Every structure is written in C-alpha cells, then in structure tokens.
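What you see is the complex with one protein chain gone and the rest in place.
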Amino acid sequence: MIAFWVLAPIMVVSAIAMVMARKAVHCALLLAVIMISLAVLYAVQNAPFLFAVQIVVYTGAVLMLFLFVLMLVGVDSSDSLVETLRGQRVTAVVLGLLFGLLVVVAISQATLGSVVGLADASEQAGGNVKGIAALLFSRYVFAFEVTSALLITAALGAMVLAHRERLTPKPTQRDMVTQRMHDYATSGIHPGALPGPGSFARHNSVDTPALLPDGTVSELSISRVMRARGTVRDVSRDRAGEREIETESRQIEEGNT
Amino acid sequence: MSLLYLIVAIPAASAAVLLLGGRLADRWGHLLGAIAPIASFVVGLVAFVQLANGTDEALTQRLFSWIDVGSFHVDFALLFDPLSAVFVLLITGVGSLIHIYSIGYMDHDERRRRFFGYLNLFVAAMLTLVLADDYLAVFLGWEGVGLASYLLIGFWQHKVSAAVAAKKAFVVNRVGDVGMALAIMLMFTTFGSTSFEGVSAGMDQATSGTATALGLLLLLAACGKSAQVPLQSWLLDAMEGPTPVSALIHAATMVTAGVYLVTRSNFIYDQTEVAQTAVVIVGLVTLLWGAVIGCAKDDIKKVLAASTMSQIGYMMLAAGIGPAGYAFAIFHLLTHGFFKANMFLGAGSVMHGMNDEIDMRRYGALRGAMPVTFATFAVGYLAIIGFPGFSGFWSKDKIIEAAFGENLLIGVGALVGAGITAFYMTRLMLMTFISERRWTKEAHPHESSLVMTVPLIVLGALSLLGGVLLFNGWIVDWLEPVVGPEEHAELPIPATMITILVFLVVLVGAAVAFVLYGRDKVASNAPARVSPFTKAARADLYGDALNEVALMRPGQYLTSSLVYADNRGVDGAVNGLAAFVGGTSGSVRRWQSGFVRSYALSMLGGSALLLLAVVAVKLA
Amino acid sequence: MMSQSTVLATVLAAASFDKPTIAYGRLSPLLVVFGIALVGVVVEAFAPRERRYVIQTALALLGLGVSLLAVIGVGLDLKTNNDGASRGSVEAMGAIAVDGPSLFIWGTLLVFSLICVLLFAERHLEGGITAFAGQAAALPGTEAEREASSRGIEHTEVFPLMMFAIGGMMLFASANDLLTMFVALEVLSLPLYLLCGLARRRRLISQESALKYFLLGAFSSAFFLYGIALVYGFAGSFRLGEIDTAVSSTVGGSSLLLAGMALMAVGLLFKVSAAPFHAWTPDVYQGAPTAVTAFMAACTKVAAFGALLRVFYVALGGVRWDWQPMMWVIAALTMAIGSVIAITQTDIKRMLAYSSIAHAGFLITGFVGAQQGIEVAGQQISSLQAVMFYLVAYGFTTIGAFAVVTVVRDAGGETTHLSRWAGLGREAPVVAGVFAFFLLAFAGIPLTSGFTSKWAVFTSAWAGGAWPLVVVAVLMSVVAAFFYVRVIVVMFFSEPVGDGPTVAVPSILTSITITVGAAMTLILGVVPQPVFDLARTAGEFIR
Partner (left out) sequence: MSTTPFLVLSAMLFGVGAVGVLVRRNAIVVFMCVELMLNAANLAFVTFSRQHGNFDGQIAAFFVMVVAAAEVVVGLAIIMTIFRTRRSASVDDASLLKY
C-alpha cells in the first residue's frame, strides 16, 4: 500500500516528464523509472514472476534496445519544442484528458466486488511461477507457441532491414598485393605507400616535400592540390643553406685535421 | 416453349462473338449483328402465335436458379406473357429495322463491328428486362441496358461531349437505380420473395404504407430510366450518340422501360392511391416540360428527344391512371416506338445527307433532295401530332380521354400538351423540309441508300397503320390477363367531343407554327443569348401587338424559364449535387494531411467518441 | 521431517498439471502454414541465393495448397453441434475455434494467398527480378542499391514473411480467446509492416508507408490491448464463451465491459480500415508494393472481419443493443468518407484504397444487421453468411484490380497517376476492359460479384432492422459509381497524355491472378449459389 502511494506519483510525474523532455535519451531514462516502478507494483500485487520478467526483459532488454538505437541516431538529438501542426498539441491534450477521464469514469462506475486475491490460487498451484507455468503450457500453449513465429518474424525483419549483405567477397591482403602489382605493371601506379612529407629541423609540415637520397625533391610526397595552389614550400634555399653548413663543417673538420 | 431462351440468347451470343471476335469479325460482323435481332424476332413471333392460340396465360421457361438461400429463391426464368410478348416484338422488330439501317449509317465507321456488338448487347439486356419474371432479374436487365446505353452514347470516344453525356446518363440512371434496389430489398424483407408472382400474392396482406413506399421507389427508378422529371436531364445530352442509338434506345425501347415497370407492377400501384397520383403528376409535368423544351431547340435530335420525353410522359400519365390506362399506355408505347424510331432514323438520314449537320436552321427545303425521307418523316409527323387515322391519333386520343376521365385538370393538361406537340413538330417539319434552303454550298443533300430507306419505309407504314391494334379493342383484351380488365370512368364531356377538341387544339398548334415559321425566313443562326423563340417573335411579330401580349410574351416567358430550369434548375441540381459532393471531397481529403500524428489524433478522437457514446449510454 | 522428494511430490500434486491435448489434425491447416514459414526461414539461411526464389515460391504454393486441402478435409469432418446452428469444435485447449466460419475464412484466406503468391513471385515486369527491394538495407539511390539491382538480388524473405502473416490471419479469425487473438493480431501485423517497406521502386514512399503503418498499428493494438484488459476485468476470463456467459448474467452490461468493448472495437476497426480509424489506409496502400497492397486489401480485411464478427457476435452478442448504435454511425461514416473522398483522387492505388474503405463500410452495414442463423430460421441468409460472401467476392475483385495496376507501367515502374491512364482503352483494350469490369463490380452492377454481394449484405442488414443504413449505403454506392465511371471514362474516352501508358506483358503468374480475379468476379455474379451454399453450410460461430 505504501509502495503504491509512493510510486504512483513518481510514475505519473515521470510519465509526464517523459512526454515533455526534449532529449530522447532523457525520455528513455524516465521510461526506465516507470518500468522499474511497475515491476515493484507487480511484486506488490502477488506477481513475483512478472516482477522479474519486467526488470529483465522490459527494462533490461527492450529499453536497452531503445538506447542502442538512440545512440545510432545520435544521443544528443533533441526535438524542437515548437509545434508545427496547428492545434495538434491542444487537441491532443484535451482529447487525452477526455479519454483518460472516460476510462476512469468507466472503471470507477464498475462494480468490481471484493478483491479475491491470488493467495488461494497460488497455494493451489504451488506457487506463483508454477501457477503461471501450468496455465501457460496448457490453456495458452498455442499462443505461447505462436509467439515463436513473432520472434522469428522480428529476427527476420531486423535482418532484412538492417543487414547489408556483401555482394562481392571481401578482398584479402593477397588480392590487394596482386592488384597493386598488376596496376604497377599496366599503368605504372606506385605500388607501395607514398613517401611522407619532408621533415627538417625548421619545418615539419605537409607543405614540405621530402628529399630523395640524391637530394632532389620527391614529387609524390606532396599532394597535387597543394602543388596546384602553389603553396609548396620551396626547399631549394634551405638546401642551399644546408650545403653552406655542410661545407663549413667540412672545412672545419679539414682545418682541424 | 422450350426455345424461349433463344430470344435472349441469340443477341447475347452474337454480342459475345462481335466483342470478343477481334478484327477477324470485321468483315461480316455487321451482318451477324443485324441477323441476330431478326432471328430473335422470328422466335418471338413463333412464341407470340403460340401464346395467342394456346390456352395458357403465359409461357414460362425456367433456366437455372440464380440465388437460392434458404427459402429465398431467385430463379432465372423467362416469362412470356401478353405484356412481355408485345415488348419482345417491339424490341426485336423495331430493333431489327434499326440494325439494318445501321449497316448503312455506320458504313464509314471503322469500329462498326464493335458498334453492332454493343447494339446486340443492348438488345439482349432489354429482352432480359422484359422477359424476366422476377424483379431481381429485371434489375439485371435494367442495369444491363444502362451499361449498353452508356457504351453507345459514348461510342464516338473522340468527342469529349459524348464522354460527358455518357457519364451523365450513367450517373443519373444510377440515382434511379437506387429506387429500384431499395424497392427490391423492401420486397424481399416484406414478402420473402422478389418474383412477380410472390410479390403480387403478398400485396394482399401488405400495409398501404409498404405499397406506397414500393410504388414511390419504383417510380423513382422509372423516372431515371424513362427520363421523367426530375431525372430527365440526361436524355437530351444522350443525343451525342450515333443516331440509330437514339432511335433504338432513347426513343423506342430503353426509355420505355419505366412505363413497362409501372405497368408490370400494376398489382402494387392498385393498392396505393398516393403512388398512383405521384405517377400521374410526374407524367403530366414531364409531358408539358418536354413539349415546351421541344419548342426551343434547334438541334433536330434534341427536339425529337424532348418530344420523346413528352410522349413518355403521356404513357406514364396513362399508366398512373390505373386499370383505365394501362392498356393505352402500352398501346401508345407501341405506336410511339414506330413513329419515333421512324423520325429518328429520318433525322439520321437527313444528317447523313447533310454532312452531319444537326442544326435545323441550316436545313430547309430538303423535301426535294430527299423525297423518301421526307415522305416517311411526314407520316411520322402526322402520327405524332395525332392526325386522324394515323397510329398516334388512336393512342393519344385514348390517353387524353382517360385523363379527362381521371380529372378535368389532368385532361386539360394532356390536351394542352397535344397542342404544343403539334406546334413544335410542325416547326421541325417546316424548318427541315419545307421552308427555303439555308444550307451552305458545301452541303450536298442526297437521298440515303436503300439499306437505310427500306427500314424507313417499313417504319413509316407501321406509323400509319399502328392504329389497327386497337381494332375491336384487341390490345385491351390482349393485355387483360396482365393488367386486369379496363375500367371506364365517367367522362365530363362525351368522348366524341374530346376527340374533336383534341383535333382542334392540334390544328391550332400546327397553325401557329405555320404562321411563325412557314411564311417568312428563319434566321440561319440562332441568336446568341436570346431564346430562339424571342428571335422568331422579333422577326415576325412586331406588328401584331395583341398577339404578342396575349400569346407570345407568356409563351416566351414560359419557354425560356423552363429551358432555364432545365439547364440550370434540374440539371443544375444534379450538377450542383455532383459539385457539392466533389467540393466536399476536395475539402475533406485535406484532412488526410500526410502527418502520422494527425492520423493518430483522429484515432484518439474516434476512440474517445466511442467511449463517450457507450459510457454516456450506460450512465444515462 | 519430510524428505526433499516428498516436498517435490506434494508440490507437483498441488500443481496438478494436465498435459495439453492438441488435435493436430484439426489444426493442420494452421500448422502447415506456420511450418512452411519456418522451412522458408531455413531455406533463407542455407540455400544458395540463386535457388532461393524458386524454392521459396514452390514452397509457398505447395504449403498453401496442402493447407487448403487440409481445410477441405477438416471441413468434411465437421459435425453439427447440438444447437443446430453451428458445427465444429474448440481445439488447442480452448484457444482456437475450428468451426464452420473459421474454416470458410481459412479457405478464403488460403485461396486469396495462393493468387497473391503469384503476384509476389512475378519477375517478368521488372526485367527478371521481383518487385521487392534487392537490398532493403542499402540506401535508396546509392551505388550499393544499383549494384544489388544489377546483380538481380531480391529479398526472397518476403515469402516466409507472407506465410507468417497468413498464419497470423488464420489464427486471428479463429481465435477463441482474446489473448490468442492479440498475439495473432501481432503475428499478422509485424510481417505486413515489414513487407510494406520493401518496394524496389519509389522506396521513399514505401518506407514511409511502413513507418506510418507501424506506428499507427502499434498505437491501435495498444487500444485493443487495453480493451482486452477491461473486458478481462469485467469477466475474469479471456474465453469468448465465458465472456458471453458473464455478459448474459449481468443485467444491462457493466461500464467496464462497455468501455472495454469500445476500445477493442478501435483495434478491430483499425484493421478493417473503418472511419475514423481509416487514415492509414490510403497512405499505406499507395506506398506499399502493389502485390503487398493486393494481399493486404483482400486478406487483412477477411481476417479482421472474421475476428470482428467473432468477438462481437460470440462474446458481446448479449450487449448487442449497446454496440449497434455505435456501429451504425461507424458504418455510415465509413461509407461516406470512402466514397466521397475517392471522387477527387488522382492516384489509382489511392482511389482503390478509398474504395476499400467504402467497402469496409458496406461490410459493416451487413455486420450491424446482426441477423443470426437461429433467428432467421433458415429463412434468409444470416449476417455472418452475407458478410462472408461479400468478403469472398470483394477479395477476388480487389486482388484482380491491383494486379492490373502492376502491369500498367512507364519508364519509372508502375504508373499510378490517373492522368497517365488516359487512353489505356486504345492502348490495351483487354487490360482496360478487365479493369473496367472490376470497377463495375466495385460499383455493384448486376452479373458481377459486386452486385450479388452487396445485395446479400444489404438485405440481411435490412432484415435486421438497419434499413436507414441500407438507404445510406445505396446512396453511397451511387456516389461510388461516379468515381468508378470516371476512371472508365478516362481510360476509354480521354486522349493519352504524352506518349501514353504502356502495358507490360506480364508472365503467366500475374496473368493467372488477373484471370482468376476476373473469372471469379463474373462467376460469383452469375452463379453465386455454390459460395452461398458453402457459407450456409459453414453455419454460425461456435459458442
């Protein structure tokens, strides 16, 4: 009883907050609150089996699936709160209130009689789980079997819509090597990795061409775009400076000896 | 007779061959198409002789059971009783002549085979309609002729107006069919049967409310099919079809189905004063309505169509009067079938000779160019205005007599109608054949070929001699088993007086027309924006002030207002309704906004309403 | 101190579990269909790609054929029950009613599915591949999609999905308790949601239709479920028979029951696309692949009406006076909305969708009459029989009509805009003629099945006292005639726009579908007797 009066306001508030929250991920978390509270209410109402299932299946599996998809879509995605359909929100709230009111009236008008409670049934069946099992595998066995069709459909559907089959076999490393050598043979495309840009004491950036062992500039080390823009660093002066240093140092060495 | 089914089967089979045969059948299709109704006619004639000589009241043949659910049972059976017999002979006889005529008329049309296929389909459906012994089977034929008529009106697909007219005919007819469908359901739930026999047997116990409802619903159906006010608007437009179609369907046969229905349902109408009165009123209004419209049209076929409407009004009037009128309704239906088919075919012959010109203001003095057409048309003309001795004289005279017997006012109405008929038919005659030539140089009027003129001559002869059916009261005796014995009402004036009166009124009508159109020029272009009557009045009658005030103004006013009503009022009601439905559709479909949330909203709204409904019921 | 085994024994005794008895023979039609669906899934997993199409098609046809034979076998075996009005028994521990109407609906569903499988399997129109997406996961308009297309890849998973849907439909119409019915509802819906999104062409609208169908379908099944909950709250059981007992032992019906009934009606009426729960129909019918649309239009309607009739006649027959007024309004509204909005439609598939809504209205008109076999005492046809006959007649016509839609094409695939159909009568007189025939059947012209079926439901409704509704229905069928004729006028009397439509020559498969549709439309109009007899033999629902 206390559990109900504690949880009921939390659930209603969570539900309303869920409808109003901007971020989808907040909605999911609020839904989790409701679901776990529901599980407790199930426990309160002599349904321990459902208590477990609600937490394991609903909160644990279903809601996690939601979160997965939310992550795929983008966790940060949030709804704009401006309503675009004219009158939609007002009408929806009015109709929702009317609807809820009518259901509540119907429920409160009903003469339900005294609550039978599940104690007898449980005792008779030898426990809640046993009772459910006995019913599930006798009275509702066909429906139970048919749910397998449902699960298979779901799996099939997920496969059809989400699984992209490879139409061509994935190339192995060997295939790639063969292809590269083939390209080199037929069109002279460089088979290996391209040389990186040059790195010098003073410059270490992509606009500096690498130097080949003979001191010439490697054309392959600079992207064509930069060349077209003319932003390639001219390394000839640097090289001239270097040569000076080289000469000097050689002279020093020679002088010293 | 076990071969009764052949009457329907032959044209049906022929239609199937022609429509499914493809190009193979192009060469001989029209011949097969023309032979089919002739063969039917022969079978019908044999059956007729058998019926006339036998002691049985009717020949029947049960073909198969169509629907058989519990005690409800619809056989597909044929009933060849005196009433059906007359119709079978009319349909196949006149139909055959029109088929033969069509061979010539449609000679140049490359889709002639298809045309004959549709014609045969129509004949088969019409024969189903009159041979059925069950309202449900009648309904089958009823829809069948509607469909065939739709196909034939729209036969010239290239004309947009034809397509529009076909659609209009179909839809207006469907409105009438609502009446028929509801009547059949009412019969079924009241009597548990829809056969003529079952309903007729059940009528004795039926309440007058049921009888009235049935009568009014059937009248609605009859109005649709027979182009009676307020569902008349489609008939004039239907003239867009080829002329043989107008002759066969929109003059001689299909449009008379309403009269057939009312006469056939005599056991219903005999139980209900209200419905009978309604039939009489519809008939009277239509006969005047059609007649007045006939005065204002320049299109030769439309004049004839308006006149058809008006003549069917006479038949409805007679049928509504009850036992005193049934036989004459059918009699007039027969003679009208002869002379109207004759005149339509004559009009077709004229159009054929005039390069499909339909405006009478472009005719004139055609009597020399087409002597045979002129002669046969003249016979038809004399018949329709009721010139003594011609077939129409006998039949119309009897109806007017019966109308006087019913009520003085109705009699006067019918009498006035006869006068107006004489007026517009004389006008047509004068403008087409007599007055000076107004056709252009390109037209080379010439007489049609033999295949077209022979049917005209035969029909002309029938128009002349159709009156013999009344000889010795034969038609009345013949139909007695179906419609019951004729009743004679007290006439306010002696019958001979009525005959003379009718003749005088007819003469006056013809004379007025002669005065207006016979002496002077007819404008070869209808003046725009002013009714043709006005123009004629302006041209001819300025001097005659008295005449103008006393006759022309009211006449003019009546004509133009009626034409207005026809174009805008009634037609407008149909069009307006269509526009209204269309407009509603256009705005309502905006609700389907494409937003899934709006759909969900409507669902929530719907469920809230459902809940509200049941909870309110519960709490109240 | 008791030993452990004694405790166990006591507990077991307390549980007293009875092994369920299941009459596999009686349920064989259902089991075959589900079994074939499972085999189909296995085939997808193991058979080489190029063989799958043939195997799946053959499997589907075979399975449906065997199932149909099983239906006939079970049908011959059914005995009339003590009440004299129904025949059959309740099977699977009370979950499924194998009675006359169930078998009739099963048979109908299977026949429709058979000719729909042919439409699914049509490969001629797209140049050697089916009309389903090659790679649903590939984005529309990308290289991957083109590659899948050019390699002739196709999703043969549609066949097992379809089989699952058929199984769900069969179960839906024969479920004897609300819980099984709910599960069946989902079993039939989920594959349909998926199938809607799998069109090869115009994938954007196809996916959109799947999304809309799914969201609204889930929404409506939530209502259905809540309704079930309330009815359970009232009766304490899900069994239709036990609900009926509870209803008849309560005077005047409880508010809980009525509210539950209204909410259940929402779910069922959604599936039959009755107003105001119809909004999904035009969008989904237009967007889905046409073969799927044909399948949905015929089979879903049959199954949903089967369930609707069963719930309302068997479980809620006792509160008929409470639901009839509500259904009156729904019927009138549905007919009006369907017929009126159809007038201004410019897309053939959309127009047919609205026509399907209008027909749902006519069917509800028959349903409202609620004339039961016992009451009419062999006099006339009962409402149930009339509605079942209508479903058969309408199904054939609508499958045929959609099949025709698949063959009228231009460069971009099917061409469904009405203006593109102008002049079809000259281009392809046979196809246009057949389509015109279907339209006339929809309009209810005699000698077509549309006439006999309309006649049957209207008279049974009239006999049930719903004559004002019949008047509305007849008026609405006039309005409906207007737009059917409009299409005929466009096809035969209008000048073609541009180079006009072309009619692709379909393979034998689609040709069979169209031929069967047209033939049955004619046969049911001329000699409806055998089907009427069958419906009468089926009798009433078992209670």
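Details
Should a chain be cited, it is by its letter among A, B and C, assigned in written order, with residues numbered from 1 in that chain.
Here, a contact is a pair of C-beta atoms (placed from the backbone, for glycine too) under 8 Å apart; a residue touches a chain by one contact, two chains touch by 3 or more.
Given the structure is predicted, the values throughout are model-derived calculations rather than measurements.
Looking at the complex as a whole, the chain kept out of the display touches A, B, C. For the chain left out of this panel, the touching residue among C:214, C:270 or C:295 is C:214.
In the complete complex, the hidden chain is touched by one of C:31, C:61, C:205 or C:526, namely C:205. In the complete assembly, the contact with the undisplayed chain comes from C:238, out of C:104, C:238, C:277 or C:484.
Across the entire complex, the residue among C:225, C:518 or C:531 in touch with the chain not shown is C:225.
Within the set C:283, C:322 or C:414, the residue that contacts the chain not displayed is C:283. Remark: the residues of chain C touching the chain excluded from display are 136-137, 139-140, 179, 182-183, 186, 190, 193-194, 197, 203-205, 207-212, 214-215, 218-219, 222, 225-226, 228-230, 232-233, 236-238, 282-283, 286-287. The chain not shown here touches chain A at positions 1, 4, 8, 11-12, 15-16, 18-19, 24, 27-28, 31, 34-35, 38, 41-42, 45-47, 49-50, 53-54, 57-58, 61-62, 65-66, 69-70, 72-73, 77, 79-80, 83-85, 88-89, 92-93, 95-97, 99-100, 103-104, 107-108, 112, 115-118, 120-121, 125, 128, 131-132, 135-136, 139-140, 143-144, 147, 150-151, 153-155, 157-158, 160-162. In the full complex, chain B contacts the hidden chain through residues 589-590, 592-597, 600-601, 604.
What we mean here is this: only the chains that are shown with their structure count from here on.
Per-chain CA centroids place chain A at a distance of 37 Å from chain C. With centres defined as mean CA coordinates, chain B is found 75 Å away from chain A. Touching two or more other chains at once are residues 255, 258-259 of chain C. The residues of chain A that reach two or more other chains are 102-103, 105-106, 109, listed in rising order. Residues of chain C that touch chain A in their complex: 11-12, 14-20, 22, 27, 34, 37-38, 41, 44, 92-96, 135-138, 144, 147-148, 151, 153, 155, 157, 160-161, 164, 167-168, 171, 179-180, 183-184, 186-187, 190-191, 193-194, 197-198, 226, 230, 233-234, 254-256, 258-259.
Those residues of chain B that touch chain C in the complex are listed here as 64-72, 136, 139-140, 142-144, 147, 150, 154, 157, 160, 162-163, 166-167, 170-171, 174-175, 177-178, 181-182, 184-186, 188-189, 192, 578, 581-582, 584-586, 588-589, 591-592, 594, 596, 598-600, 602-603, 605-607, 609-611, 613-615, 617-619.
On the chain A side of its complex with chain B, the touching residues are 85, 88, 91-92, 95-96, 98-99, 102-103, 105-106, 109.
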